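One chain of protein is taken out of this complex; the other chains stay put.
As written, the chain order gives the labels A, B and C, with residue 1 at the start of each chain.
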Amino acid sequence: MNAIKDSVHDWVTLTPVAADLLDTPTVQRLRHIKQLSTVRLVYPSASHTRFEHSLGVYHLADEALRHLRVDGDRADHLRAAALLHDVGHGPYGHQTEEIIERRTGRHHDEIQGLIGGTEVAETLREHDLSPERVADLVRGEGELGQLISGELDVDRMDYLVRDAHHTGVPYGSIDHGRLVRSLRYRDGELVLAEGNVRTAESLLLARGLMNGIVYRHHVSRIAGSMLERAAERLLDRKNEVDIEQFARMADHDLLVALREHVPELGERIERRNLFKRALWAELADTPAHLVDISHAEERAAERDIAERAGVDETAVIVDVPRRPSMKESNARVLVGGVVQRLEEASGLVGAIRSAQRGGWRLGVFAPASERGAVGDAAVDVLGLPERVRR
Amino acid sequence: MNAIKDSVHDWVTLTPVAADLLDTPTVQRLRHIKQLSTVRLVYPSASHTRFEHSLGVYHLADEALRHLRVDGDRADHLRAAALLHDVGHGPYGHQTEEIIERRTGRHHDEIQGLIGGTEVAETLREHDLSPERVADLVRGEGELGQLISGELDVDRMDYLVRDAHHTGVPYGSIDHGRLVRSLRYRDGELVLAEGNVRTAESLLLARGLMNGIVYRHHVSRIAGSMLERAAERLLDRKNEVDIEQFARMADHDLLVALREHVPELGERIERRNLFKRALWAELADTPAHLVDISHAEERAAERDIAERAGVDETAVIVDVPRRPSMKESNARVLVGGVVQRLEEASGLVGAIRSAQRGGWRLGVFAPASERGAVGDAAVDVLGLPERVRR
Amino acid sequence: MNAIKDSVHDWVTLTPVAADLLDTPTVQRLRHIKQLSTVRLVYPSASHTRFEHSLGVYHLADEALRHLRVDGDRADHLRAAALLHDVGHGPYGHQTEEIIERRTGRHHDEIQGLIGGTEVAETLREHDLSPERVADLVRGEGELGQLISGELDVDRMDYLVRDAHHTGVPYGSIDHGRLVRSLRYRDGELVLAEGNVRTAESLLLARGLMNGIVYRHHVSRIAGSMLERAAERLLDRKNEVDIEQFARMADHDLLVALREHVPELGERIERRNLFKRALWAELADTPAHLVDISHAEERAAERDIAERAGVDETAVIVDVPRRPSMKESNARVLVGGVVQRLEEASGLVGAIRSAQRGGWRLGVFAPASERGAVGDAAVDVLGLPERVRR
Partner (left out) sequence: MNAIKDSVHDWVTLTPVAADLLDTPTVQRLRHIKQLSTVRLVYPSASHTRFEHSLGVYHLADEALRHLRVDGDRADHLRAAALLHDVGHGPYGHQTEEIIERRTGRHHDEIQGLIGGTEVAETLREHDLSPERVADLVRGEGELGQLISGELDVDRMDYLVRDAHHTGVPYGSIDHGRLVRSLRYRDGELVLAEGNVRTAESLLLARGLMNGIVYRHHVSRIAGSMLERAAERLLDRKNEVDIEQFARMADHDLLVALREHVPELGERIERRNLFKRALWAELADTPAHLVDISHAEERAAERDIAERAGVDETAVIVDVPRRPSMKESNARVLVGGVVQRLEEASGLVGAIRSAQRGGWRLGVFAPASERGAVGDAAVDVLGLPERVRR
């Protein structure tokens, strides 16, 4: 095998090290982790996996290296990092990353501990590559690391076009061909060549629209928060599964474990029998302390609401997203020979940021039958205006 | 919800009965059954499910009805049948259908027993539809049933274009818009209007090419036959799972069950650590009795080969596909005002049939380490020429 | 013929009146007018015509009518208007519209005089349609007229996706399926249904990006302004062609006439041997009186620059675009049951408007060999800072 057919980038040519890495259990596991976790409950054709995404990132990294005229040992390490950049994800990807981080202190881009001592490290060494250097690149370190994790990384370019292809929502379809051709280095920083303010804006706009229409769709958020609570309950039943086992699960493992051990949520997730919105509050309606609520306080609020509503504790989910941020606003572009942050070069950044704030919502979710009682109680407990009731 | 975004047909409008049917556990289960089972081990972006395919078939059925000017009660039953046509599939779809048929005597298009007494039947009745009539249509009965299961059915039209979209292999991209516009009834038979011999040929050619390049790719066949053996062993361990439970599993249930109860194959499937071809024989090299071998004889041959090779019985898989057939060759087309079977109207049918025969292969598969021994033994046991060794 | 294959919307079904209108010379002429005039000199695959665009607008109008549940006589008139909405364009479409408007006082959407007495009016009447009502709809009058010419018109939806398809630049690929499904009427005004602020923004963003990357690309602007000057010279040579003849020309007629009668520009346009930028000034660098310069003053400035530079008058083009505007900012959206203008509902409108202003450029163009002299002279004559020289 020296090339793989991909529905987004057509044929992806594999170097020998890439071909060997693909065969490791660590990378094969990504076949079983869907790229967009619960989004497929809204966009049914979005069943694509982190395996094909990783191939896509590898492919775009390779193209970027060619245009940047980087080859040899540095390129080999970067391509390996591209292929491995997502192996640190737990089941359902981003949906469980905070759980894993809270309980292990480890972010998903810290893969060194994970690959050390596995076939991955062995494979890399057989090809004279350093697992440590690869892990550093995955964390975005160094000049080349910015290609994997940075404001102009190829990770972002791949997921936007791939998610557009698989959801059918066109807004992620950026011109990645132009982006990889326009990458330059200035003083060790990755920037876009002259004449590409619009290109940089398109990245920002694509993510802005995909956030609103796809990634943060309320149905996907409801399912995602149900999954998160269910996973926590699974982990809290000490004998079932420990956090390291959990972190190595794939989607199907978690789905089966939840149905068996946390059926009140697990069966609902499997059957798409989801909670409904009892409350849906804009940022302007939400007191600052609520926006910045801690995980423990969030859970305490759920208990208070449940008690006041006279329902079971498991029938209330309080979902407070982080304050919106747009990493892309720090993308660097050459304008008149000078490196500018996109934020300086484009008036759109402020507007997109404000649109993201406008799209932020605090949600309280409950089974359809408890929605009324939970909504009443949540308004009281959280101190929110009546108008945020659904 | 009154429309769902699909990556193939864009927006699919739901009638009220369709919307209610989608919410039943029976249909939601299809979210967890991949359309192409093990093909994704070759084409990584082919993770699409029977849920989105069912929506697509429903959509094309609706379009066909509009062009055929069928509406009212008959159309309502047909649309429901389109949405439900695949609920009879077991885990991994076609990969387990023979197992289920052998042990239950039930084909996957016999859904009446399956939906009777469930929310599906209840939902249909609430909308004044008859579960029996719907089940009859799924079996292809009656004039309209041909739209769901026949030589010119919309099932075929959807899966060809959908599989092309998700694999990236273009050959399934037929002009379904022209096909649904060209459907006519003549004496109760579904035919294509005048001037569509080429259109009918394109269906045949698309399936011919997709068979060779996608559906019957040897890697997918190897994984599929491993899965089939593993499933049989799971069922043979009586206490684990009975056939009716099995038939209602989804992909993730089976994957977890196999890893736990049949790890020698289950872990390999999950990690894509597949058997290799020990032998790969063309039709011309295969004696007729072998081509028409029964399931029991196939298993007996495996045991004989294992014994002669001195390997464990589980290390040998004999995979003899059915003789190739092309249902499309019976598609009917109007030529000069007369209904002709495609076979009469087009010289391509014979050639495609012959190409299908040319692509037929008997395979014997074994772990890489046993490939040599198994190949030697298989040549002897099956009485095949030496040249079919790999 | 009852359906036509389109590369963007697949099959377009023709009503009998549409089929008859297509056969008139007035509509057939649109086959010979390219949708994007000189843009194809930058994006070579953008050779699509106003004929296929008109079919697309007809198709989307039909879809919008279906979702709005408008049928009968009103729908027939609207569909006819959609098909005819561009017949008032001169050769090279927008590139000559100001010339025609200055000399005839007629805007391209005033088609009544144009179709009266032709086969078009006759065809409409044969199908019991009123040419006057159709012409009114093309001008955007009445409730339904907004579908053809308004902030949410289907004209815009078609050209964005069509231009994206043919240029290969993805940013015009809006979700037109969602847009036509979300159209509603409130107090006689066309609005988008609840939950579509993002959908409306996407229209605005698509046009904003396409403006910068495609429609106003400097090479296309240079070729376009050369074409405009050449056309004026052609018309000024009274014996050659009068303005009414000119207005009825197609692209090929004009190209041949220019090569013959205005070869100094005509041959250059045909061979893409274009002028270069001598000067390229941002809005911030351009005095207000220059931004709002009249056509006559623009031509006078050209003569002054030519004189000071010591070059022929025909070697200088001053191109001052209109102040940027975004009609889409007035699109109406339902937010919490209340109709809001997009400008009120979205912070993006202001930012896009500012980005459009940021992308505005005054250009002075000249043959490569005269670029230096013309640039020097233009800085002096127009009173611009030295830094705008190229």
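Throughout what follows, a residue touches a chain if its C-beta (ideal position, glycine included) is under 8 Å from a C-beta of that chain, and two chains touch if they have at least 3 such contacts.
Just so it is clear, the structure is predicted and the values come from calculations on it, not from any experiment.
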What shown chains does the left-out chain touch? A, B, C
Identify the residue among B:321, B:358 or B:372 that touches the chain left out of the display. B:358
Across C:252, C:323 or C:387, the one contacting the chain not displayed is C:252
Going by the contact rule already stated, which one of B:182, B:286 or B:346 would touch the omitted chain in the full complex? B:346
Given the full complex, what residues of chain A touch the hidden partner chain? 3, 5, 10-11, 177-178, 181
Considering the entire assembly, which residues of chain C contact the chain that has been omitted? 4-8, 10, 23, 25, 28-29, 31-32, 34, 40-41, 43-49, 51-52, 55, 165-169, 250-253, 255-256, 270-273
What does the interface between chain B and the hidden chain look like in terms of residue numbers? 169-171, 173-175, 198, 201-202, 205, 209, 212-213, 346-348, 350-352, 354-355, 358-359
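Keep this in mind: only the chains that are shown with their structure count from here on.
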Taking the mean of all protein CA atoms as the centre, name the chain whose own CA mean is closest to it. A
State, to the nearest whole Å, the distance from the C-alpha centre of chain B to the C-alpha centre of chain C. 50
From the mean C-alpha coordinate of chain A to that of chain B, what's the distance rounded to whole Å? 34
Touching at least 2 other chains, the residues of chain C are none
